[in-house]
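Missing here is one protein chain; the remaining ones are kept as they sit in the complex.
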Amino acid sequence: MRELLPHAVSNGSKQRLAFSIFGILTASTIAHAAQIGKISETSWTEQALDFLSLEEPVVRTAVLGTLIIGFCCGVLGSFLVVRKLSLLGDTLSHAVLPGVALGFLWNASKDPWAIFIGATAAGILGVALVGWIKQTTHLKEDSAMGMVLAGFYGLGICMTTMIQNMAMGNKSGLDKFFFGQAAALSSGDIQLLGIISLITVVLVLIFYKEFIAISFDTGFAQAIGMPVQVLHYALMALLTFAVVVSLQAVGVVLVSALLITPAAAAFLLTDRMHWMLILAAGFGMLSGVLGAFISYLSNNLPTGPLIVLGATLIFVLALFFGPRHGFLTKTLRRKRQRQRIALENTLKSIFYLCENSDFERREFVVAELAVERNSNLPATEREILNLVEADMAEWIVDSNTPSMSGQARFRLSKEGWYRACEIVRNHRLWELYLTSAASYESDHVHDDAEEIEHLIGEGIVKRLEDRLQNPIHDPHGRLIPRRDQVIA
Amino acid sequence: MREQFFPAFDWHTVFIQPWSEYAVNSFWIVLMGFLVAGTCGLVGCFVILRRMALVGDAISHSILPGITLAFLITNSRDTLPMMLGAVVAGVVTVALIEAIRYTSRIKPDAAIGIVFSSLFAIGVILISVFADEVDLDAECVLYGELGFIPLQDIAYFGEIVIGPEPIVRMAIITLIAIVLLFAFFKEMIVTSFDSGLAASLGINPTRYQYGLTLFLSIVIVSSFESVGVVLVIAMIIFPGATALMLTDRLPIALVLSTVISGAYSLIGFHLATWLNASIAGGMTVIAGIVFGIVWAFAPQRGLIATFVRNRQIMEGSALNFSREEK
Partner (left out) sequence: MPLAQTDAESKKIAPPLEIHDLTVAYTKRPVLYGIDLEIPKGSIVGIVGPNGAGKSTLIKSVMGLLPSASGWVKVFGKPFKQAVTRVGYVPQRESVDWDFPVNALDVVLMGRYGRLGPFKRPNKSDKNIAMACLEKVRMAPYAKRQISNLSGGQQQRVFLARALAQESDLYLMDEPFVGVDAATESAIIEILRELQTQGKTLIVVHHDLTTAPDYFDRILLLNMRVVAYGNTKDVFTFENLQNAYGGRLSILSEVALSRARKKAEGDTPEDSLR
């Protein structure tokens, strides 16, 4: 039998108790703490309708609460994301913990105002400390944030374990700050939320251009006489408000996600700040309601993580399908471009064939093109098929030639011919430009022109012509086909 | 109210009792605290210098789904699968952050925030969905409890009793950390200081970046059961940051950070004993206080030293009728 430290054990078991009061820990506590729905409901459609009807006051409060939170965090988070301060939200949410504990100690109850004031004070102190450490030491911002985050949180943990050891009633008030329960939002909380978001909207509207200026270029904002420090701390105060009120719905660890993720999704979709604010607010609200809805349907899932995953889902969708920067959109665009370039390269080779015959011949067999393209017969035939599909070439049907022998004949259509001339012309103009205007050696320019010919549009071509005074021959002495060149 | 919150300070229970009646347990707790803080501190010095502090924070949170999944798959609480799950989670975190950075225009800080919060949310949901099956001590994951260390199974080497298993495990990690530090010190220092030079010397900076990240997740994984996922980041940043305030030499900073970690463990343990609070929390509070003291009084870089120096410069320049820049 080993010797035991009695007070450590009692201490430990007390803490075990204390922590399970915090609701996160044993899963059953999560189940009970964070659900909105009723277990008795029969089918999920019925439950869904129930949720959507908004008849139950619990549902109404939860939906209203998550809507307001999503809105607030979306708007304020946008400023964090564009200032590359995303993780300051995380720092804030952890730093408020000792403030929450202090507010709780104030009158040993979960008076939302006392907790709100304590938390806000701690949050602003935390942000100020980050700035101060950064200014007065050689430590970098990430270390400063990490220290404030962990230091304040450690202090908070100490204080909460101490509170649990005190003989006080109504301890369970603190638990929702760790993981958040939208269902537990009271009408008092909603009032607080409403006031905060109103203040946020009004201030952002009034100081919109100032906030943008300090976000984009602090030095410039200072130079034109803006009170940069005041504005910075005003923004930070608003953020702290938003974090503190959101804690109750999503909890300490996940509140930073509400600030970052909707704003980041919006950032992927637009290049304008005001659109980003609007989109981020919309995404925030959407993920809030989505989280509350699924939580209601599933009966035993906590709201906070679901809201966060809702926001992540929106972000992933934006990441993949965003119209301009989306990953899949880009891949698709790239594929189309690759097809176009392949098509144009085939056209160019056909032009060369034509040119080699002094523009005497118009019809060619697949095997000839295969030699010119340095490729095999099936691949070349596929390339011609692609051209035919794009109406740029046509097969010459000749019953005498066996198929697949490489002897099938084809010719370019009128449009195909124009396109071929255009590509060769781009190529040769660019070669000429590089050798004459930029004084490159003529044996160096071909590879570059191979790439550029597919990229330059009519505008550049026109300017090249003007600059080169409508040239006739390329640096290798070959003819530059004119725009309206017809086959001889 | 006040008396209730701060328990009465009793010299005997706070300082004498732990080292007489319960000396063995106290020793294990303090040793474990020291091993955790010391190892985190060594790795942390490089983490700070490479500005990766918040990547560490992200990894420490992402561990939750990793160990939950490992538990669900193997249905055991053995160390190895848990460790594996957590390391995989750490690697996935870093890979996802990099993927978002390279495929989109999202800045790294936002990518870090999005990835770790999403993974953490998945972890919480996993735990609540499999509430009946997961008998995971989630409180241990989130807050850790050094106080339970002496209660763990004892590791044996043949017949010889070595000590509680977690301590033996942590000691092995510490040993590996020290060996790696000696083996790759010059590569770490040059890739951290000047990656351009490193590349021009034929030392691949990305390889060492990934190596450090991997080892960082291993250290976090082995530490979280003692100090929890949030406070492990305190143990990573505080010793290094404090040591770097005191010295200009990296080797000295590494030694100092180890000494400082020892102080966290010992003083934090007594603070927690007095306040009847979480020991990891106590260590973090001590870490914060020690940093505060060093910040104020450090001989070269401290607030007071800087203030005095600036005053002297101002006075000196006032005599010259010119204000010196910087």
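Note that the chains are named A and B in the order they appear, and that numbering of residues resets to 1 at the start of each chain.
The rule is short, and it goes like this: a contact is a pair of C-beta atoms (placed from the backbone, for glycine too) under 8 Å apart; a residue touches a chain by one contact, two chains touch by 3 or more.
Quick caveat, the model's predicted, so the values are computed rather than measured.
The chain that is not displayed touches the following shown chains in the complete assembly: A, B. Residue B:Phe185 is the one among B:Phe15, B:Tyr156 or B:Phe185 that touches the chain not shown. For the options A:Phe79, A:Phe283 or A:Tyr433, the residue in contact with the chain missing from this view is A:Tyr433. Among A:Val58, A:Ala121, A:Ile190 or A:Ile456, the one in contact with the hidden chain is A:Ile456. As for the chain not pictured, it touches subunit B at residues 49, 183-187, 189-190, 192-194, 196-197, 199-203, 244, 247-250, 253.
One chain is missing from the display, and on subunit A it is touched by residues 138, 330-331, 333-334, 337-338, 341-342, 345, 430, 433-434, 437-438, 440-441, 444-445, 447-448, 450-452, 454-456, 460, 463-464, 467.
Basically, only the chains that are shown with their structure count from here on.
One inter-chain figure worth recording: subunit A and subunit B are separated by 30 Å, centre to centre, where each centre is the mean of the chain's CA atoms. Residues 2-9, 11-12, 14-16, 19-20, 22, 24-28, 30-31, 81, 84-87, 89-90, 94, 105, 108, 133, 136-140, 142-143, 145-147, 149-151, 153-159, 161-163, 165-167, 179, 253-254, 256-257, 259-261, 263-264, 267-268, 300-302, 304-306, 308-309, 312, 315, 319, 325, 327 of subunit A touch subunit B in their complex. Those residues of subunit B that touch subunit A in the complex are listed here as 1, 4-6, 13, 18, 21-22, 24-26, 29, 48, 51-54, 56-57, 61, 100, 103-107, 109-114, 117-118, 120-122, 124-125, 127-132, 134, 137-139, 142-143, 145, 147-148, 150-151, 230-231, 233-234, 236-238, 241, 244-245, 272-273, 275-278, 280-285, 287-288, 291, 295, 301, 303, 306.
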